[in-house]
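For reference, the structure is listed below as C-alpha cells.
Note that one protein chain of the assembly has been removed; the remaining protein chains are unaltered in position.
Right after this comes chain A.
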Amino acid sequence: MSTQTDGSAGAPARTYSSYSRNVALRVLMTREMAIVVALVVVYLYALGNIQFFDGPLTLFNLSKEYAPILMMALPMTLIIITGEIDLSVASTLGVSAAVTGVLVIEHDLSVPTAAVLAVVVGAVLGALNGFFVAYVGLPSLAVTIGTLALYRGLAEGLIQDKRIAGFPDTWQDWPTERIGETQYPNIVIPVVVLVVVFAVLLHFTTFGRGVFEIGLSDEAAHFSGVNVARTKLVLFTLSGAVAALAGVYVALKANSVATDTGAGFELKVIAGVLLGGVSIFGGRGALHGVVAGVLLIAVLNSALQLDGQGSEVIQIIIGLLLVGSVIASSNLSRVRALLPRRAVKTAARSTTTPPTPTPGDDTRKVVQ
C-alpha cells in the first residue's frame, strides 16, 4: 500500500534498531547459555577429577544411552513450547520396539521394512494423541497420561510371554558401531540430523513461529491465521514417529524387546527439555538449550556413576538441578533487567509516559 511512502512524508521516517541489547548480552544472558556453560563446566570438571571419565568408553556409552532420550526431547520441545505435553512417548517407544521385534523375529521381515512399519505405527499413535488434544480439545496432560497406559498395554499385548531376542547381526550391530576412529556410535548420525531438522523447523520456519505464538497466546495465533489445531496435530504425530524411531533403535541396541522397554523414559525426556530452559507454560525455549540440557543430565549421570555414587545420589542431584534451573530461570529476567540496555531512556519514555499531544510534536502526524 502506498501509505508506506506517503505516510512518512509528513513525519520523519523513524529508524529502529533491531535489538535493544548488544550481541554479547543477547547471546550470553539466556537460560540456554546458562545450561551450555553448566554442561561445559561439569564436563571439564569430570575430565580433570573423575577417574576413567576421559576413557574411550565414556562418550561412547553416554551417546548410546542418551540417543533415544535426545531424539524424543526434540519434538517434545516443540510440544511444550505450544503449551502442551506428551507423556506417552516412552510407551510409544515400547510399542514400536515390540512391533519391530515381532515383525522381524516372528514374521521374518527385514529390519528396514519393520522399522518403517514401526514408525508408521508410532505416527498413528501420536496422531491419535494430537486428534484428542487439537480437535476434541482435551488437555494433553490427561490424554497422554491415558495413552501412556494404553500404549504400554498395547506393547505388552504384542509381546505377551514370548521371548523376543536375536535380531539379524548386521542390523543389530550397526547403531552401536563406532563411526570410523571416533568415540561415537553410528546412532549419533541420525540424532544429529534430527537435531538440525528440528532446530530449523522451530527457529527458521513460519511453522516454528506459529509454535511460539500458540504458546504465548493461542487466541492471538488463531486471529492471525495460524492453524492452531493442525499445528498441534502435526507436532504430536512427529512426536509419535520420532519415539517410534527411538524404539527401533532401543530394540536393536538391546537385541531384545521386553514389555517394559523404555518405561520411564518420558520423565528423563521432559526433565531434559525443562532443564534446557523451555518454559512449561509454553512460548519460550530454544533447541540448543534442550540439547545441552539432555547432555548435562547424561554427563552428570555418567560422571557420578564413574565416581562410584549410587543411583540415589544421582537422582537427588539431577532433581535438585532441575528445581534449581526453574528457580534460576524465573529470576534470570530480574537479573537481566539490571543490565544495561541500549537507549534505556528512549525506551522508558516511549513506554511509561503517557504521550501528551503537543503542537510541536511532529511524531504524531502519521499521514497528512
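By our rule, contacts are C-beta pairs under 8 Å (C-beta built on N, C-alpha and C of every residue); 3 or more make two chains touch, one makes a residue touch a chain; residues count from 1.
Note that in this section contacts and distances are computed from a predicted model.
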item	value
Name under which UniProt lists the unshown chain, selected from "NADH-quinone oxidoreductase subunit J", "Circadian clock protein KaiB", "Sugar ABC transporter ATP-binding protein" or "Sulfite reductase (NADPH) hemoprotein beta-component"	"Sugar ABC transporter ATP-binding protein"
Candidate in contact with the missing chain, chosen from A:Asn61, A:Gln183, A:Ser217 or A:Gln305	A:Ser217
Touching residues on chain A - with respect to the absent chain	1-4, 6-8, 11, 13-20, 200, 204-206, 208-209, 212-213, 216-217, 219-225, 227, 283, 341-343, 346-347, 350-351, 354-357, 363-367
